[in-house]
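See below for the structure under consideration.
All protein chains but one are shown in place.
Every chain is named by a letter (A, B and C) in the order it is written, and numbering of its residues begins at 1.
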Amino acid sequence: MATHHFQPTHYHNTIGSHPPVLHIKDGDTVVTTAIDARGQDMHGQVIGPRPNPMTGPFYVEGAEPDDTLVVSLDRIYPNRDQGWSSGILAGVVVEPEYVPLLPPVEQRIVTWRIDRAAGTATLDKADTKLGDNFSLPLKPMLGCFGVAPADGQAISTATSGEHGGNMDYRGFVEGVTAYFPVFVPGALFHLGDGHAIQGDGEISGTGIEISMDVQYTVRVIKGKKIGWPRGENADYIFTAGNARPLDQATQHATTEMARWLEEDYGLDRIAIGILMGKCIEYDLGNMYDPAYTMICKLSKRILENIARG
Amino acid sequence: MATHHFQPTHYHNTIGSHPPVLHIKDGDTVVTTAIDARGQDMHGQVIGPRPNPMTGPFYVEGAEPDDTLVVSLDRIYPNRDQGWSSGILAGVVVEPEYVPLLPPVEQRIVTWRIDRAAGTATLDKADTKLGDNFSLPLKPMLGCFGVAPADGQAISTATSGEHGGNMDYRGFVEGVTAYFPVFVPGALFHLGDGHAIQGDGEISGTGIEISMDVQYTVRVIKGKKIGWPRGENADYIFTAGNARPLDQATQHATTEMARWLEEDYGLDRIAIGILMGKCIEYDLGNMYDPAYTMICKLSKRILENIARG
Amino acid sequence: MATHHFQPTHYHNTIGSHPPVLHIKDGDTVVTTAIDARGQDMHGQVIGPRPNPMTGPFYVEGAEPDDTLVVSLDRIYPNRDQGWSSGILAGVVVEPEYVPLLPPVEQRIVTWRIDRAAGTATLDKADTKLGDNFSLPLKPMLGCFGVAPADGQAISTATSGEHGGNMDYRGFVEGVTAYFPVFVPGALFHLGDGHAIQGDGEISGTGIEISMDVQYTVRVIKGKKIGWPRGENADYIFTAGNARPLDQATQHATTEMARWLEEDYGLDRIAIGILMGKCIEYDLGNMYDPAYTMICKLSKRILENIARG
Partner (left out) sequence: MATHHFQPTHYHNTIGSHPPVLHIKDGDTVVTTAIDARGQDMHGQVIGPRPNPMTGPFYVEGAEPDDTLVVSLDRIYPNRDQGWSSGILAGVVVEPEYVPLLPPVEQRIVTWRIDRAAGTATLDKADTKLGDNFSLPLKPMLGCFGVAPADGQAISTATSGEHGGNMDYRGFVEGVTAYFPVFVPGALFHLGDGHAIQGDGEISGTGIEISMDVQYTVRVIKGKKIGWPRGENADYIFTAGNARPLDQATQHATTEMARWLEEDYGLDRIAIGILMGKCIEYDLGNMYDPAYTMICKLSKRILENIARG
């Protein structure tokens, strides 16, 4: 159960079977950093290539294909005082007739002052009707993280899949435990793309992009095979489906939840149909990246009531 | 500001320019009832045809095309002690490979005991691993309501569109104010399809279907033209996009919210891009009916902060 | 086997259970006319309302729900010398990024000279780089035709469904036999929306819109229930799936073809999988209307070879 302090010196724009930067063991914790989507570090210096440069990969001893890698997100917090975001809705989230009404691209980027002590982001003078001190509470998250995919693929950090990747789900915050299917020996965990705040769907194409301090702890579940990324927080278990269009992303997330309930909670399929039909919730992770992300959630409290019978 | 007590004697399976059952005025309140999706009334008697038989239409004096009809849902509450629901996930919400694993159709329907005093629904003996006393808190809602569409159309209550209809959104509960574009003189408001409880997406194809006591109050906003159904509750303003696939439903809801923020909140499009990009939320209304429903929500508290500058 | 000459005096913008304009018998032929999508007749006079005003409905004696109506398109030919079309690609058929590059709406409509003797359409002076005498051979077709839908619906002639409607498939030309499921007594056949020429997908939102002389002959297949419109020409049998998105339209067309091969050609499902996998063809009917249309085709020659064994 060692704690490793790791300072990256290079970054990857794909998630793949790259040479590991560190070997860690089941139960170990890593304290590291992630630069922002454009490669800017805690000083605002560009030290990595676009898009979404990844810290890692980390080789987890003992993780083998068809195991599950468990990643506890112990800490995700901005490590600098300025973030940036897009100020324009993405073309894919509006009606085609509305696309020509979107502002011109040169107005795209706005900057935010991050007050880490107060836990707020305040819009820099943007000459908009939001006013000069438009401020929001921080909710720091990781946009892109996951494990090396199968078959020697190296998948762009612009997109996501069964291996995780650029899911851009606002719910991947500190305190969440994420689960990934393992496709290669060592799992090869990558992380990056911090957002100080993001709405559902990442519909303007960015969160408030910022570099992060990150701490995580890994576990390996031997012989446990899952199909898509899963997660849990204090209140919910959830699954992530990553695909276009949203219909398909939703199908993957829903099916993965049904499998989870059957395999790990011992429910039969009628029970699953009844339970999910009445109690399921969805979050729209992103509707911007090449693969969209839909999250399927179920309340832990309801599951506990069932377990108690 | 009269209050009308209206007991329906016939029902419609389309939303259209049917002869009105009652003329009401701007500000009036109607106390009425809705039978369930299969036409069963408060006594469990089948008195109307499938699917989703509608009470109404109600002719609202003064409502003209390109006005907005405002409907406050004052009360929506079950008026009998038994509901029913499907126990099988819909084919469209799971991966194609999972469809053959769904239970056979003869196991589709389960029944629930509704304890109106306690505010709970309890599953009747269903021989599932949910246990014999699986119980959930009531959250009564209307699945299908709206106004007559344009051009003489009579649109099936199985589906939805700009006129509202079978949106099956769990958020249309008591206390919500809904807004509809008016397409015909009198607006011709229809309502029905009560659900005692429903999950996001109505992914098993039903809520807990039940007959309802309904009370609503209407207002007309003259000369206010909207594109899609809108709503608000204590915490949010929201818009509904009704279309297949989910991508398109999301585009309609998102665009309607952008228009709302521009027209009624005076925001410029950069402000809208920033605000929606960081603060928007989505609810999956339904992913089962011929048109899916996606809801785009924005927190009223954030809007109030902006208004205060 | 009478031949009826019918001159319409009013038109419908929905396909529904309207009062029939004429009762005809199994085997009868009707000689009639259709005005164009904007209601212009053979003299260019606007005599009907937009969109796609329908001639009919025609009540076919003996047609009952779950029968099939057979419509032989004996003649479809322009009855005036000018047509019009859009000159701008639709927003839904291009990438969102390309939408702002589309020409402004005021340049939308161009006109064409129709030489009925020569069988050509020639672009009127349009100040484009196509040149002043850009000419194409006529291939006259019906964009919108079908039968009254079920459940009292009146469906806009802007869209399509199981009942047919605005399929805008360039293959519905003279010589084709179309098959429709019957939902109401008399089937209630409607027709209109002639196009002198149209590309696959109707991707600029129109064909060359023109009024038509139309002659058709009906038959009723008693007790034969089909799910979606079907057709045949000299070379192919085909099915039409009408839905959004294209994926779903394709699923309906493909499934309907599989059912056809099983029911009427006696093929088992492995045979169907092999045959369709190697020999099927698709035409993109339209990707513009609220419901898109995909056509699934199979060569009659191949089917005849199979029948001969």
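We adopt the following convention: contacts are C-beta pairs under 8 Å (C-beta built on N, C-alpha and C of every residue); 3 or more make two chains touch, one makes a residue touch a chain.
None of these values were measured; they are calculated from a predicted model.
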* Would you indicate which residue among C:82, C:177, C:233 or C:255 is in contact with the undisplayed chain? => C:255
* Asked: What residue numbers in chain B mark contact with the hidden partner chain?
  -> 90-92, 96-97, 99-100, 102, 245
* List the residues of chain C that touch the chain left out of this view. => 85-89, 92-96, 98, 101-103, 107, 110, 123, 126-131, 134, 136, 197-208, 245-247, 250-252, 254-255, 258, 266-284, 287, 302, 305-306, 309
* To do: Since one chain isn't shown, list which residues of chain A touch it in the complete complex.
  => 12-14, 16, 151-156, 243-245, 247-248
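Note that only the chains that are shown with their structure count from here on.
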* Could you tell me which chain's Cα centre is nearest to the average position of every protein Cα atom shown? => B
* Asked: What is the chain whose Cα centroid lies farthest from the Cα centroid of chain C?
  -> A
* Asked: Once the Cα atoms of chain B and chain C are superposed, what angle does the rotation have, between 0 and 180 degrees and to the nearest 5?
  -> 180
* How big is the gap, in whole Å, between where the Cα atoms of chain A centre and where those of chain B centre? -> 32
* Asked: Which integer distance in Å separates the CA centroid of chain B from that of chain C?
  -> 34
* To do: Provide the C-alpha centroid distance between chain A and chain C, rounded to the nearest whole angstrom.
  => 47
* Structure fact -> Where chain B touches two or more other chains at once, the residues are 245, 247
